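One chain of protein is taken out of this complex; the other chains stay put.
By written order: A, B and C. Residues from 1 in each chain.
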Amino acid sequence: MSISLAQHHHPQGIDGHIHQAPTSFVRKYVFSIDHKIIGIQYFVTTGIFMAIAGLLAEVIRTQLLSPNAQFVSPDTFNEAFSVHGSAMVWLVIIPMLTGAFGNFVMPLQIGARDVAFPWLNMASFWMFPPAGLLLFGSFVIGAPQAGWTEYPPISGPQYGPPGTTMWCMAIFLVGVSSTLTGINFLVTMYKMRAPGMTFTRMPLFVWAQMATAILSMIATTALAGALLALFLERVFGIPFYDPARGGSPILWQHMFWFYSHPAVYIMILPAFGIISEIFPTFARKPIFGYKAIAFSSMAIALLSFMVWAHHMFTSGLSPSIEVAFMLLTMVIAVPTGIKIFSWVMTLFGGKIHFTTAMLFAIGFIITFLCGGLTGIYLAAVPVDLHLHGTYFIVAHLHYVLFGGSVMGIFAGLYYWWPKMTGRMMNETLGKWHFALLFTAFNLTFMPMHFLGIMGMPRRVSFYVNDPWFIFWNELASIASYAMAGSFLIFLYNALSSLKSGALAGPNPWGARTLEWQIPSPPHYYNFKNIPAVYSAPYEFDKPLPYGNLQDELDDSKVPPQLLHGHGEHAHAGAH
Amino acid sequence: MSTHSQPQVHLSAGFWRTTAVLTILNLLALWWEWTHPLSAFLPEAARPADEIDGLFLFMTLVGTAIFIYVVGYLVYFAIAFRARRDDPENAIGLQLHDATALEIWWTVIPTILVIILGVWSTMTWARLQSQPGGAFTMEAIGHQWNFEFRYPGLNKTIWNEMHVPIDKPITMHVSSADVLHSFWVPEGRLKVDMVPGLINTIRFTPTRIGTYRIICAEYCGFSHGKMIASYVVQSQADFDKWYNEQKNGAPQNSGGPGAGAAAAALPPSTGGDAAAGKALFDTKCVACHTTGAFDDRKVGPGLGNVLHDAAHPDLVTGKPATPGNVADILKNGAQGSIGVMPNEQMNGLNDKDIANLVAYLSSLGSK
Amino acid sequence: MDTSLIEHLIAIVGGVVVGGSAVVALKNDWSATGLDGNVTKIMLGLMAFGCLLAILAAFGVLGNPISKGGA
Partner (left out) sequence: MAVHVAAHGADEVDHLYAETADLRLTGFVLFLISDVVLFSSFIFAYLYLRHSVPQWPWPPGTAPLDTAFAAVNSVVLFGSGATMHFALENWKHGNRSKWFGWLIATIILGSMFLGGQAYEYSHIQATWGGSIFGASFFTLTGMHGFHVFCGVIYLIILGLQTSQNVYTRQKYFGLVAGTLYWHFVDVIWVALFFLFYLL
């Protein structure tokens, strides 16, 4: 009790009350309760998971180099794409965007000393490594084979490999973790904002995290129900989905997608937030249509609960229901469009600095726009009849989740890297990384649209032996190797930056949000004094709207010439 | 943010030039898409296809226009408003917070487009629903990994070959015998899931003579990728000819499991040539099996002493390990604990091959 | 005496007592504020509703016709 008492610092609370950082290695880096360390722990863990899942993707592409490849057996192939999908969704993108970025950035941006429940935060993180072990460990006894959606009956007790049960447990664990994180963040953002930081003064990344937290808090629990039912059916033979005993396979699809559609937005909204931070900073101008972007996030979050059945248009729902879901789905195009147009307009009249982060942000808009437009095809029932379950879907979801979420993740990584490590990355390498990734990405996934339209179903280890199909598949596979190469560039860049990168100073980008007004990396307690917030975050023509920050930088180990970031100059220059 | 004083915005000549270029690009792209509709690449072999392609074309045209303009302006702004080398380091951009008129436009226009699309899709969908059916009503049943077709008045099932007469509205009930499958004819833009315990109905009219693919579009296990059948659209005369052949001809089975297999006599399990069997085993079976002991598995168990294994007297089918039962598995396949033994069709075996393989397997580890 | 009859008596009497006290508690807390205050009010209201359901069930107004004991 007294422990958790001492951990909490409400802004209006006892400001001078700062703790000593823990000294022991374990308490400092392993079982740390510091949101910054936990955030970095998330980065490292999910990075490792991403490497494994990425290799599985290369297994898939290698198999598809030729129509009847024997690179791996069909069973192994099915295991590969199933674990690849599950891992990328639940062990990489979601924890990366909420756990990693959310943990590291959000409390700094709202001027808090930590999240509301640091111990809970630590607990939620430590559910991840076991989940990863369960999922990847399932290969030992036969990993799940029915894709990341695991539709019964083929994932059920009669057909599913034993590892499917481990899959249930792993995803359940991840679900609990992200529910708790959602609750934790929601309370933090609702209760612990610095004095003066009204909702409309919050950075847009915080808005995105808030929308996301609501989704993960509510939707993820529904998934837990679906998984629990599948687990019971597999282990104790309790009939929920088994048609032979009155159960219904369609029931799983409803329960699964009621979570998994909001999950799509859990995976993209924080990326929206990242982009909304990067554009103003590097265009040196306020975000265009702050409120429009903030509220459209909320609108999207709300709508996402009412569109799940658009994943089930071929399952045999009643036509009237399908129409309802179709129309609701199309409505989402409007708030999403507003966001994209506002970002484009944010560049208008800017003084744009082409850092790697900015390049990734621009690339994000292009690829995500493409993914969004193909999404409209799938929203319309008649067209979806043709495209459902084909490689067109694979292309669409990768344009959204890779071209969207992962591009956003890299943009954010390049952007906040100096804040996390105190060192700069090599911009030249970064730009090569972007160029290679962006090209290879499009070469990999663009052909999948054509393949799908022309009749290649997804999740197949063989395809029709026809030169046209072979050509596009080979192109996709070869490009995917190039993509893997671009990740190596990033890895080298990151490691050499850690080793010998130039010192960053508090605010290398001249950004305006709170986290850039304190040393890089920040002190254990983030802020010496809880700052006061006087105005909106992106006003480049005005002085920084923060109080209580005077002596934040005094004892940061930074060469004096770096002590004042561009932000300060802009402020001076405006006088 | 209305509290902020809005700076004056004037659009440069470059902006208008860009707009012109983008418009030309757009017209070219739209012209190409208009002259190359989906049907130019993928023939329309059933009635709903034309409607669906119309909607598809509309989305492609609008989507292309949006994509070209948005990306075009994005790139143009990025280049036109880049920070120049001679800019002071603390130079800032135009402090523009919003432009109500503009925002109203880009909210209203997409809304209108969405409404058009919604209405159009709904009407198309309604027409697809209310299609005439019933020249005759047939059934399709998904099996791992074969399509079974049942015709009215035909006392047997047809495997993996769906014959339909042209221009006759057809009603088809689909379901599944085991797991989820999906009946997909790309050339017909026809897709409906085959759900065990549920009967879905699809109505369509074949419109183009020829043989097309029926593809399983819902993951269904080991050989999902090879679950392909043919959709044969024939003239009424040819169809009747085929139908009568089926009616009068001997009950054939195209090697599917279930009914087909039950009708089949137990394949020959004797008189095979062990040497030929070895050759066959080393080319096909080795993908999943070794000739080692039972536990020496790849995907399936080692088959070194499948017929002489005291520890495993029974086969995966639960039947005793006799040459006959082994031949049965080779012919009809079996559902194993961690994978599936494909049937003869999937493995491309004929009865002779089976006999040879049985002979080879019997010759193994017998000493 | 018949167990079923006893059951119904308990359900009705108990329902009235509990539901009544829930309503009274709700009335006393009506002015309560704050998250916990409001949540408690909701909970009490639903509890009273539950008691109403129980009474109706015991009278056989709701639910399947009164059956004896276990199955």
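Definition applied: a contact is a pair of C-beta atoms (placed from the backbone, for glycine too) under 8 Å apart; a residue touches a chain by one contact, two chains touch by 3 or more.
Predicted, not measured: the structure shown is a model, and the values here were computed from it.
Visitor: Over the full complex, note down every shown chain the hidden chain is touching.
Guide: Taking every chain of the complex into account, the missing one touches A, C.
Visitor: From the list A:Met127, A:Met217 or A:Met358, which touches the chain that is not on show?
Guide: From the options A:Met127, A:Met217 or A:Met358, the contact with the absent chain belongs to A:Met217.
Visitor: Tell me which residue among A:Pro129, A:Pro162, A:Pro239 or A:Pro319 touches the hidden chain in the full complex.
Guide: Considering the complete complex, A:Pro239 is the one touching the chain left out.
Visitor: For chain A, enumerate the residues touching the unshown chain of the complex.
Guide: Within chain A, the residues that touch the unshown chain are 1-8, 10, 12-14, 17, 19, 116-117, 120, 179, 182-184, 186-187, 190-192, 217-222, 224-226, 228-229, 232, 236-240, 245-248, 251, 254-255, 258.
Visitor: Residues of chain C in contact with the chain that isn't shown?
Guide: 4, 7-8, 10-11, 14-15, 17-19, 21-22, 25, 35-36, 39-40, 43-44, 46-47, 49-51, 53-58, 62-64, 66-71
By definition in this document, only the chains that are shown with their structure count from here on.
Visitor: What is the distance in Å between the mean C-alpha positions of chain A and chain B?
Guide: Distance between chain centres, rounded to whole Å: 30 Å.
Visitor: Just how far, in Å, is the C-alpha centre of chain C from the one of chain A?
Guide: Spacing between the chain centres: roughly 47 Å.
Visitor: Approximately how many whole Å separate the CA-defined centres of chain B and chain C?
Guide: The separation of the two C-alpha centroids amounts to 55 Å.
Visitor: What are the residues of chain A that contact at least two other chains?
Guide: In chain A, no residue touches two or more other chains.
Visitor: Got the chain B residues that touch at least 2 other chains?
Guide: none
Visitor: Name, in rising order, each residue of chain B that touches chain A in their complex.
Guide: 1, 9, 38, 41-42, 48, 51-52, 55-56, 59, 63, 66-67, 70-71, 73-75, 77-78, 81-83, 87-99, 102-103, 106-107, 110-111, 114, 117-118, 121-122, 124-126, 128-129, 178-180, 182, 184, 186-187, 189-193, 195-198, 200, 213, 215-226, 228, 287-288, 298-299, 335, 337-339
Visitor: Under the stated contact criterion, what part of chain A meets chain B in this complex?
Guide: Per the stated touch rule, the residues are 70, 73-76, 78, 142, 145-147, 151, 153-154, 159, 161-162, 243-244, 248-250, 283-286, 288-292, 314-316, 319, 322-323, 326-327, 330-331, 333-334, 337-338, 340-342, 344-345, 347-354, 362, 365-366, 369-370, 373-374, 376-377, 380-383, 385-386, 388-390, 453-455, 457-464, 510, 536, 539-541, 566, 569-570, 572-574.
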